[in-house]
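Quick one: the structure is below, and I'll ask about it shortly.
Other chains dropped; remaining ones untouched in position.
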Amino acid sequence: QAPDTLAKIKDRGAVNLGVRDSSGLAYTLGGGKYVGFHTEMAERIVGDLSKDLGKPLTINYQVITSQNRIPLIQNGTIDFECGSTTNSAARQKDVDFAYTTYVEEVRMAVNKKSGIKSIKDLNGKTIATTTGTTSVQTLRKNERAHNIDFKTVQGKDHADSFLLLEAGRADAFVMDGSILAANIAKSKNPKDFEIVGEVLSTEPIACMLPKGDAKLKKAVDDSIVRQIKDGSLAKLYDKWFMQPIPPNNVSLNMPASESTKNAWAHPNDKPMEDYGNK
Amino acid sequence: MIELKHVSKWYGPVQVLTDCSISIQKGEVVVVCGPSGSGKSTLIKTINALEPFQKGEITVDGVAVHDPKTDLPKLRSRVGMVFQHFELFPHLSVTENLTIAQIKVMGRSAEEAKVRGLKMLDRVGLMVHKDKFPGQLSGGQQQRVAIARALSMDPIVMLFDEPTSALDPEMVGEVLDVMVGLANEGMTMMCVTHEMGFARKVSHRVIFMDVGGKILEDCSKDEFFNHPENRAPRTRDFLNKILAH
Amino acid sequence: MAMDWVVFCKDTLSGDVVSGCLGHGRDITYLNWLFTAWGWTVAVSLAALTVALVVGSAIGMIRTLPDKPWLVRLGNAWVELFRNIPLLVQIFLWYFVVPALIPSMKAFPPFILVVLALGLFTSARIAEQVRAGIQALPKGQRYAGMALGFTTPQYYRYVLLPMAYRIIIPPLTSESMNIFKNSAVAFAVSIPELTQYALQVGEETARPIEVYIAVTVLYAISALVINRVFAHIERRARVPGFVSSGTGVGGH
Amino acid sequence: MNLDFSIFNWNLIQNFILKGLWFSVMLTVVATAGGVFFGTVLALMRLSGQKWLDAPAALYVNVMRSVPLVMVILWFFLLVPLVIGRPIGAEYSAVVTFTAFEAAYFSEIMRAGIQSIPRGQVFAGQAVGMTYGQNMKLVILPQAIRNMLPVLLTQTIILFQDTSLVYAIGAYDLLKGFETAGKTFGRPMETYLMAAVVYFVICFSLSAIVKRLHKKIAIIR
């Protein structure tokens, strides 16, 4: 039968929130502090849930990884997750997604000195990406579409993949733009790196919910719509993408893309397949 | 006292005891000898049921060893046994070695057990070592403690399995002396040993076993040593070898 | 939970089921990919095993040399160093830190670095076994070799090592099986072996259970094969009439 | 290459490292205790001489010992919530996994420890009239425990090192603490080096203690 996550949340007076610890939209400052655009947005969603349920809710932050997030949602370890999960048709078989709150454009980060400007420059190069992400597939597809040949190396998480680029073990790091920007901003010498090339894939990022829990989905979607309507989401975006952010107090300097703005203007939960991806 | 009737034993397909029959009276001292691997140790272990056997009957002081209903621990507690490698309990002091079975098996009080144990320790001449651990004693001393341990259980019979063959030659004497003393006091004893001097001095009977666990000879000491012409060739050959040097 | 084994027959790009389950050329199925990943696991493990055996034997041997206290100390230090740091940390050190400190190593492919990490980590354990094997021989064997006029390298070669290796075949077997298991951490530094396959494909196909089962079975098969190989070596090397008692368990 | 260790201030240690250290130590202690308990049960099953007890225990032990720990960790993370039917965090999952995994290794150590006691000792205990239980309790186990304690403790040190593998499910252990700190402050090399030093100091000291303990409790034979 359909799960009733809201009832469970109400019972325990707490939300088991899935968060990421090193993605651009959600990361940790250590000491149990989880921050980021989507983390803070999730906290606001929890605030709205608390109002709906008429009960104060605490948040148990549960760090998840690319590999385990779907099983964890499925088996109820976490109630929902707001990190950097792509809404895809394949995943929709196993989980549901809230309205898209951010549209990710997969691009690549390179060392400025490398001279790489486009996917076509990657022939014979080594490219880093992260195990358990859709970018691995995106990369394979692009390799085929442009009929080029390159080597991929897979870091176990984004920070690791960036380290591969930083250490010169890879020539490019193909990943969601926000993640690239965040990792560049955090690096020792942010000026050495830049994000280049065409958009390899456009991916709607959304909070991930248990499959078939309409009540929860509605509550979350309502909260998102509320945040869009009253402009607080845009403000939040500004805070995390345009202003200096912890821990290093550098700014990502990444204005909202057209597709993101579009998603806010027309709230929807369409999968990436509807964004013109092959 | 001890009665073996047609005892046979196999390890898998290998027969290690073949139709052994022996009868030992109270107060008798019997020496068992024979080449290595002839089943001497196995024979002596079947008597207090440390090794099971497949055929035949053994009774010790009227108790049927082969009977599944027999309380084996109780039987064993009344049969003293001394091993080639002493087998003192290395984690216990000499006194504890002497008392633990008295207390846990016979149910004696710690006090009583200690009195009895130390008396036996005194008897083997090792009173000064009562608080040491086995590893701190020489081989000869360990074996004498092992004898004292067996004696403190008030055994009705003592079984010895090559008690001196793991000892330095110097120490053989001190252990044999204790055994001679026991024999002279009338203890019923069955000893696997190649110390023919000991056999000559105190044994009443000698049993000679050959490979496959066959008893080739079972005769009086006098017969065994003084009438080689009546012995089987295998026995004579063996005796020649171990007495030659 | 129903199993869906067809997932392995799917093309890795289109997700279409391929008849025959195996792709051609650049069109590969998840099954093709699985075998490639297994190949990496085997390659990493066997290469590391070679390193571990060579280095471990050398270190183990010098720890038993008489009258060479400095070499013995060097060997002991080696063993302590490599066995008191978790393998995963050692792999990161080799991968990120060592090339940064020694620029010429930047050119080394990750495969080599992982093999070095896993090989040297295991060399400490093998050194320990080789030392134990040599010291388990009766002291008189060394004396007997010397008494016949063998030089130190000669009596190691002709007297001590042949028996020491025979004695340590059982612990060497489990250490070799451990290498296969420990190679799983190589995925942390982007070697596309079985565990990385499990993580990536489990995610891509959303069928983690089937994928994990397949990967686990391949690990078990690898361990079993190694076990049989060593059992065969042990049988071939058995010395008529010689019975040895086994040693040591533990470790992974 | 210039290394910069200045990021290691008390704040960072407190925020990143200590939390991880605490978890690694907790995981080691709990898994050791649980592993010893279940390991004893497994070892007794295997030594029982009863096929129906021995066979399942042997199967469990052999399966656990032929699968990489990382895979076992992933398996439990996937399966435990499905089996018990409720959410379980990465940390709890790690505790369950390590307990189950170590039980297999500990049971082998105990089995070997018990079997290392010479047969003569078993005979000697029986010969003075001890029952099977008395013999176990008074003669075999006291010696076996002394023999296997060092191996058990060494295994515990290995276990402590293996806690670093919980990163696969995102649990926050000592290594993860260093890693997160390193990535957050853009100093990964320094933190990996520091992690190596910290692990080495802890494990080396522990094994030195085990060695001394071994000398102290060894039975003089």
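Structure notes:
Going in written order, the chains are labelled A, B, C and D, and every chain counts its residues from 1.
Simple rule for what comes next: contacts are C-beta pairs under 8 Å (C-beta built on N, C-alpha and C of every residue); 3 or more make two chains touch, one makes a residue touch a chain.
Treat the numbers as computed from the prediction; the structure is a model and nothing was measured.
The complete set of protein chains in this file's complex follows the formula A x1, B x2, C x1, D x1, whereas only one of each kind is placed.
Note that in this section only the chains that are shown with their structure count from here on.
Chains that touch both chain A and chain D: C. With chains reduced to the mean position of their C-alpha atoms, the one farthest from chain A is B. Closest chain to the protein centre (all Cα atoms averaged), using per-chain Cα means: D.
Looking at which of B-D and A-C shares more C-beta pairs in contact, the answer is the pair B-D.
Chain A and chain C have Cα centroids lying 37 Å from one another. In whole angstrom, the spacing between the mean C-alpha positions of chain C and chain D is 21. For chain D, residues that reach two or more other chains under the stated contact definition are 74, 78, 82, 167, 188. Across the assembly, chain C contributes residues 96, 100, 187-188, 199, 208 that each touch 2 or more other chains. Touching chain pairs in this entry, ordered by label, are A-C, A-D, B-D, C-D. Those residues of chain A that touch chain C in the shared complex are 66-67, 70-71, 90-91, 93-94, 128, 131-133, 136-137, 140-141, 144, 153-156, 160, 163-164, 167-169.
Those residues of chain C that touch chain A in the complex are listed here as 12-13, 15, 26, 96, 99-100, 106, 110, 187-188, 190, 192, 196, 199-200, 202-204, 206, 208.
Chain D contributes residues 12, 14-16, 19, 74, 77-78, 81-82, 86-90, 167, 169-172, 177, 179-181, 183-188 to its touches with chain A in the complex.
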